[in-house]
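Mind having a look at this structure? Questions to follow.
For this view, one protein chain was removed and the others were kept in their places.
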Amino acid sequence: MDFGKFLETPEYDIKIITYRDIFQSEALENSLFGDEYKDLSAIIKLDSKDMEKMGIKSGNIVYLKNKYGDVVVKAVESDSENPHRGYAYMPNSPWSNSLVSDETGNTGVPNYKLIDASISDAKGEDIADIEKLEVVNV
Amino acid sequence: MEDEDKYNVCTACSILCDDIEIETENNSITGVYTACRKGVSRIQTCNEPMPCTLDGKDTDVDTAISETANILKKSENPLIFGLGNSTEGAQKKAIELAKQLNANLDDTSSFCQGPVVEAILNGEINYTCTLDDVRNNADVIVYWGADPANSHPRHLSKYTYFPRGKYRQKGYDEDRTAIAIDVRESSTAEICGNNSYLIPPQKDEELIDALIDALSGKVPKVSFEMNKKRILELANILKKAKYGVIFAGLGLVYSLDNFEPIKRLMDKLNEVSNFYFNPMIGHYNMRGFNQNLFNETGYINRVKFKDSEVKHGYEYSVVELLKNKSVDSALIIGSDPMCSLPGSIARNLNKIPIITIDPCETLTSRKSRINIPSALSGVECGGSAIRMDGVRVNFEPMIETSKISDEEILRRVMEEL
Partner (left out) sequence: MANAMEIYQLLPKTNCKKCGKSTCMAFATALLSGELRLDDCPEILEDKYKQNYEKLSELVAPIENASETGMIIHEGKCTGCGNCVVACPVNVAEDPKGTGIGLAPKNDRVILKVVNGVVQKGNIHNCRRFGENKILCNACIETCPTKAIEFV
């Protein structure tokens, strides 16, 4: 995939906190390859003020990238009552795992919980189906 | 008890709820009682059952098993991984197989609750109790970096906060306090209401030390925005506890470099009150794997067998083995590392032959040379497992199947070797 074109849109730094969602777990038990699992997984929840700053609207497709990988997901406005500017939430899934570091500082435990990445508007790019993710296609 | 027989066990998480009733019609499950949404979705099995394949083509189980033996025989440094969703019987077989093959053996605890389980089994931390103890005694329940409302839905209702217990007869609002400490407002935090404490990521150790200070009568200090009063208030609840329990989730485990801070806190808490510590384990029998391997080798995960020797260390963790591309084949049992490992590491699985044993298709199975369908444990086959708190739970199958169990598949692979 040619991601060069995203360089033209502004990029912002974001810290991603991952979490588990029972409805997503349910979808996974039903079908890993189904639309429901994809819809509940390939999302990033952003603080509304951050979204304003980034010019990203709920439902926009965004491109997340760091040194370890990149992935295209849907942005949604966070339902959290407390503001969490600078932090975004993503359910644990192969989509969030696309960005997890392979460095473990000799512990064998990668940091799944907190991921540094950049975010930019992906301008209508498609969210990859699970089987199109880079991890299975290298 | 008279009607104990009618109950089944749910294997969708490591609470292993043992009060599930089912209705069946023509050997398929038509109704599930008392299991949560997550449990029901497991019990009703997946939409994509695993086909038996060799190099992408359908084959029979016998051929798949003998080809598996062939690959493993030729392999110089194989990896056996998974088993958190397998019965203890299968786990023991996998340990035997790993010995026979001089293989690396690891499970998902390697990159989640491993350090905590290790500390418990090693006796480094001996403040543990069972979930039944919690139900009967606990008055202060702390979820730290855990969100059971999403990961272990019945944890609060079956064991910790809501049920009446022997010494907790008055109900949750009078008899118990539930506390959530987390980096985000989880559903569990919402239930805890005013007793929910939000902290910034990676600041868990700081809060631990601030709590220790507060419990020692010193003024607590943290570098982030958190009212001193709030910390003192929390410390006060912990101090007053007659029977407190901390349930550690992955949020806590991932934010600490080692286990020391937890030990410090537990020691302090037990100086001033009475506190227990338990990990929130995910897969239904991850603890079983850890315990069985520990009994056999003294290690809970990350081992490499070499003739009569057992090597252990982070370099034998699934993450490092794949990162360093040091394994030349992988036997994956009831796990989906392609999904659960960091993409930057899992991609290396594409370079080696994989054999997957699983009831359902997985991302890993779609990239595997050999796939062997197995019976879904807890639903299609029985066995035993170790609950998150160390209690052994036995279970019977709910329905019949022609598929064979992980244990039987592993036994037959060993026979072929």
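By written order: A and B. Residues from 1 in each chain.
By definition in this document, contacts are C-beta pairs under 8 Å (C-beta built on N, C-alpha and C of every residue); 3 or more make two chains touch, one makes a residue touch a chain.
These figures come from a predicted structure and were not determined experimentally.
Only one of B:T63, B:N126 or B:S157 touches the absent chain when the whole complex is considered: B:S157. Touching the chain that is not shown, out of B:A35, B:V183 or B:L331: B:A35 (per the contact rule at the top). The missing chain lies against chain B, touching residues 7, 19-21, 31-41, 135, 149-150, 153-154, 156-159, 161-165, 171-172, 187-188, 190-191.
Keep in mind that, in the parts below, only the chains that are shown with their structure count from here on.
The centroid of the Cα atoms in chain A and the matching centroid in chain B are 24 Å apart.
Chain B contributes residues 12, 36-38, 41-42, 44, 46-48, 110-112, 114-115, 147, 149-151, 153, 183-186, 198, 201-202, 250-251, 254-255, 257, 302, 314-315, 317-320, 323, 336, 338-347, 350, 360-363, 366-367 to its touches with chain A in the complex.
The touching residues of chain A, counted against chain B in their complex, run 15, 17, 19-23, 25-26, 29-34, 68-69, 80-82, 84, 87, 89, 93-94, 97-102, 104-114, 130-131, 133-136, 138.
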